[in-house]
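Sharing a structure here in structure tokens format.
Certain chains of the assembly are absent from this excerpt, and the rest are unmoved.
A, B, C and D label the chains in the order they appear, each numbered from 1.
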């Protein structure tokens, strides 16, 4: 049975981990979920590596909500760099789901954005693991997660 | 028989993967194409690594269309850093073909730019694999992919 | 018996190492502390690696106080990048506790911030090592270390 | 016999590879040159690695001419980061010779700068390989490649 890891943070202002688990359970069966919560996004890379190495996960979703300050942007960048390194060590995907606090106009939109982006990326994680050909059908169509799709250009 | 990998995204607004495959088929034979579509540019590094490791590709084209926001520039930077790391692990080339949304004046130009840059870089990938001496002949001539060549200076 | 490493600097203007040790001792027993002081934050990555490799630490707290200049921000970024790399080499957590000099309005607040952030992150380190489920209970609740928690959004 | 690698690009607007080879031949004998041309600076890291691994080079010159746009600066940064990584993998020097298009006032100066910097760095490569003590004699003297030396301060 496949294993999907969920790495999330106490820093985030929305329980993205729970949302991801809820969405994944709607999408299908045939997998088990391993969850690992850490303080902030910079703790996510090693958390993901541990989910791969110690919990034998086949894919991991890395969920975080960086703050709006310049320093938060740098933290997110460092975390993202680490998440890519982990993928290259284990040869498996990590779907990074970061929602920046300043992407939303207000708290209500922030909660909505975190939920919808998490759910749409849970679908991407599911496809990568079970239906990669579904992604090829969407190639070049301007998909976005959370806000409206950009769509294709001609 | 040589294998050329095509890694592309659902985020891109042009089906750069299809264009690359079309161009490669015009350039010659003697190779097989493996395609792998992922959600966004940050998923490309491990996708390329998997194309090298699991599909025995000899070269990979990594196709993406980063958005126009500051955060998109950072994503592209993180992806590019990862793509270079992959090359240094496998000792093989990845031809990165990124078209930034703000490089074009409008959607029509964006579609044109994505197509022409992809086609010209498909030629570069083909040369690297089959005719490296063709690149040496062009050394220092100010080649560009998509927009007009800058040309040499004296 | 578990070992907790404390890596700190002579550059910091608050003895964050002593504060971390004090807090950890209040939190419980069953662990031994190893301390390693280096000149600045850029010396922390290898100090942490040595605490893991030579002192068999199970987790390390990396304590630093970057200055307020642009160059200090870059040093902190380089240090953070290195700290993430160390974690991916040893598959263990480093809790980075950086207090930027310009986060505080004055020296008094800086001293307060360094102490409270260090103490709260000592609790995070303790939880990661002994009570990881305590962090999952706090997932998505907008925890902050030092300044007031941001709290959840709905 | 020692081998010196020359990695250059079709993107550059000056044939820096030819200039480097010309200068090296003037400096001495006892080495063989291996040349490898790639599309752009981001292709240089793996090209250099291949020159070391597949062609047994003892040192490599990485020649490039990044454009004047912000995106070009980022490409150069990514390339440089990769070039340093390659050196740390093979324990051999790569002399990076990058000439940024906006360093020169006009095309004529750009051509001059590319040539003079390439020639002076060819001398550095030669010294590193055959006469390292010559560099120690120049330590702290404010050497520059291309533009006038800055000279020492007291």
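By our rule, a contact is a pair of C-beta atoms (placed from the backbone, for glycine too) under 8 Å apart; a residue touches a chain by one contact, two chains touch by 3 or more.
Treat the numbers as computed from the prediction; the structure is a model and nothing was measured.
All protein chains share one sequence; of the complete assembly in this entry, 4 are displayed, while the total copy number is 5.
In the analysis below, only the chains that are shown with their structure count from here on.
Summary of the copy comparison: rotating chain B onto chain C for the best CA superposition needs 145 degrees, to the nearest 5. Note on chain placement: the centre of chain A and the centre of chain B lie 25 Å apart, centres being C-alpha means. Averaging C-alpha coordinates per chain places the centre of chain A 41 Å away from that of chain D.
Touching of two or more other chains is recorded for no residue of chain C.
Applying the touch definition to every pair of chains gives A-B, A-C, B-D. Residue ranges of chain A in contact with chain B, taken from their complex: 73, 77, 80-81, 83-85, 87-88, 91-96, 100, 121, 124, 128, 132, 135-136, 138-145, 150-154. Across the interface of their complex, chain C is touched by residues 8-18, 35-39, 42-43, 45-47, 49-50, 53-54, 67, 71, 74-75, 78-79, 81-82, 85-86, 89, 107-108, 110-111 of chain A.
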